[in-house]
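Inspection log for the structure reproduced underneath, given as structure tokens.
A protein chain is absent from this complex, but the other protein chains hold their places.
Labels A and B are assigned to the chains in the order they are written; within every chain, residues are numbered from 1.
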Amino acid sequence: MNLPQVVQYCFAGVTVGSIYAIVAIGFNIIYNTTGIINFAQGEFLIVGAMLAISFNHFVPLPVAIFLAVVVTTIIGGLVEIVFIRQVRNASVLRLIVITIGISILMREAMLHIWDEKVRSLPYFTGTGVSTVTILGAHISPQVLWVLGVSTIIVMGLTPFFRFTLTGRAMRACADDRMAARLCGINDRWMVTLSFMLSAGIGALAGCVISPVTQTQYDMGASLAIKGFTVAILGGLGNSMAAVAAGLMLGLIEALVMSQFDVAYKEAVSIVILLLILVFRPSGLFGKREIAAMRAL
Amino acid sequence: MGKQLAKVVGILIVALALCVSVVAKAADAPAIKVGAIFAVTGGAANLGGPEKKTAEMLVEKINKEGGVNGQKIELIVKDSGTKPENAISMAKQLIEEDKVLAIIGPSTSGETMAIKNICQESKTILISCAAAEDIVNPVASYVFKTPQKDSDAVRRIFQVMKAKGITKIGVITSNDGFGMAGGKQLANLANLAGITIAISEAYDKQETDLTGVLTKVKGQDVNAVVNWSIVPAQSLVAKNMKQIGLNVPLFQSHGFGNIKYVQEGGEAANGTIFPCGRLLIAEILPDNNPQKKLLLGYKKDYESQYKEDASTFGGHAYDALLILVEGIKKAKSTDKEKVREAIENIKGLVGTAGIFNFSSQDHNGLGMDAFEMLTVKDGKFVIYKN
Partner (left out) sequence: MTHFRRYIPVIAVAIGVIILQVVLSGTRSTYYMTQITMSAYYALVVIGLCLLMGYAGQISLGHAGFFAIGGYTTAVLTTFNLMAYRDTPLVSLCRSLGVLVQRQDIYGADILAFSPWPAFVVAILLTVIIAFMIGLPVIRLKGHYMAMASLGFGLIIYRIVLGGRIFGQADGVSNVPPFTIIAGLEVNGRAAFRIESYYIAWFVVLAAMVLAINLVHSRVGRALRSIHENEEAAHSLGVNTYCYKLLVFVLSAIFAAVGGILLTHYNGSIGPSEVTVMKSVRYLVIVAVGGMANLWGALFMGVLLNFLSLRGVFGSYDDAVFAIILIAIMLFAPQGLLRLPKFRKVTSSPRRANG
């Protein structure tokens, strides 16, 4: 393989890796606050994209995206208040199971509201045929947008969770909810906020990847699976690690594709997930004790 | 005089009563029960949705015009959710409980193969809307299918390639039944056509990015790419090819039959070459084309009733019903064996996918001429001319 070929494969890996990473970031927000894995995260992305596509018929693209993010944020908050908050004797397992139900419900609702057709948002810059040439290989400018948006989100979230009062309050809730409450933190509101934040960021993610992946009502589930594979790979709760893990997984998949039958690519990510869960559940960049503490 | 008048009036009244009862009986002629199993939800929703809508629309139209042989059609539609086990359960329901004359559908090959034996053994006519050659090969006397042959689509594609001087191609297919069947035909018929398949890969039907696969194809220096899938990959392939600079002709399957896929593909879809039923270019067909009237009629009715573009998939259900109705008419009865035999003898029936000519060996009835080679120009379908 010559250099342009190798670079092209890397680009392919980066393309899918950035998609995985941006989904994983959404998982981490809710995980950081509640310790649960939100199986409906994928649907937040798709709802955001679908809304933006519909709004785009009436308003210009940036406005459509903004509106979509706002509406999805509200949906995220409603989901938390109506479903999650009501669960009595909330064990982590029970909450995970509920998010599965919510994911299916949202998917079916989307099918009946929007139908099964494939849509996409217009490319942010250029069109479906524009390319940027780097080192002899070509990549769509939209992928650079995905990477850019992911970076900005992560750069915003990390100081948020580390330095701001709200962010630290949210992390406190995940560590020990009773203790957080005793410190005067309104833990219920923190949980709602985390869902809203996750939904909003998910919607933004959905909009920015829509031109690349196209948007169909049932894409949420497969996005979610890849997303939490990457989140676990990086270490649950660590968004910067999620981006790194996402890119890594994408590159591994591209490597497998280049040498073997394309069909094995899917199996690779599942095998990696199982290996990580068995041998290093805290993820590549996570700390062992945290994983042991978190697991219930 | 009074007694005779009374007698006449009495006879008239009885005669009138008899007439009324005869007319009432004719109006109450038992409906012909026809079952339908479509994948309205699930992975093949873009096939089953239009199929269901088309079937319901056509049955309504037929009934409004008086039914078949004076009998109305009662259509019983079941949603299999693209699951063969559901198709099996529903087929048994339709056959044993509703005692249908025939079953239209299912939408996918996997589901059809699952119920093929059930229908054959219970001597229920099955007119499938799925494409696999296995459905009618080997021939089971009660089982028919309406979509064109995959092998004919492939032959047409290779014809065009030869004319363009293309010798080395890359094949990518989705990993669902449709994609795998196409891949098989491409592999089988390539040598005969003098075409070399330099690389053949199957990707996941829900793949969100195909640049990796296409990079692999690009590395083989091919003259053209063939993609065999249904949505969403069809539109994605066109875009991804341009994005990584793979600027060779793109051929697609007859699954590309909906203008929405072109819209989704945008600029990149221009220049795609594919075989297709004539539904999509009905307007620009010459007026003496035997299919034109039927196609325009179907398109108009579908689009005005459902406010969405007609697709060739819905047409398969249309054809299935047409064939069944024609069989009932010819047999002048609703006896399963008689109708089956009548269907086998249908010749020259104009449908949306082509003109059907059945025989006891050929339960598909369509040949290579059922396809028209189309291409995309300025976001519209046009007939491909070399």
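Basically, contacts are C-beta pairs under 8 Å (C-beta built on N, C-alpha and C of every residue); 3 or more make two chains touch, one makes a residue touch a chain.
As the structure is a computational prediction, the values presented were derived from the model and not from experiment.
Residue-wise, the contact with the chain that is not shown comes from B:176, picked out of B:176, B:344 or B:372. Remark: the omitted chain is touched by one listed residue; of A:132, A:225, A:251 or A:284 this is A:225. From the options A:6, A:104, A:144 or A:255, the residue with contact to the chain not on display is A:104.
Chain B meets the missing chain through residues 40-41, 78-79, 81-86, 88-90, 92-93, 96-97, 109-110, 113-114, 116-118, 120-122, 132, 138, 175-177, 179-180, 202.
For chain A, the residues in touch with the chain missing from this view are 36-37, 83, 86-89, 92-94, 96-98, 100-105, 107-109, 221, 225, 228, 232, 263, 266-267, 270-271, 273-274, 277-278, 281, 295-296.
By definition in this document, only the chains that are shown with their structure count from here on.
One simple way to say how far apart two chains are is to compare their mean CA positions; for chain A and chain B this gives 39 Å.
The touching residues of chain B, when paired with chain A in their complex, are 41, 45-46, 49, 175, 201-204, 206, 208-209, 211-213, 215-216, 218-219, 231-232, 235-236, 238-239, 242-245, 260-261, 264-268.
Across the complex, chain B is touched by residues 1, 5, 8-9, 11-13, 15-16, 19, 111, 115-120, 127-131, 133, 137-140, 209, 212-214, 216, 218-219, 222-223, 253-254, 257-258, 261-263, 265-266 of chain A.
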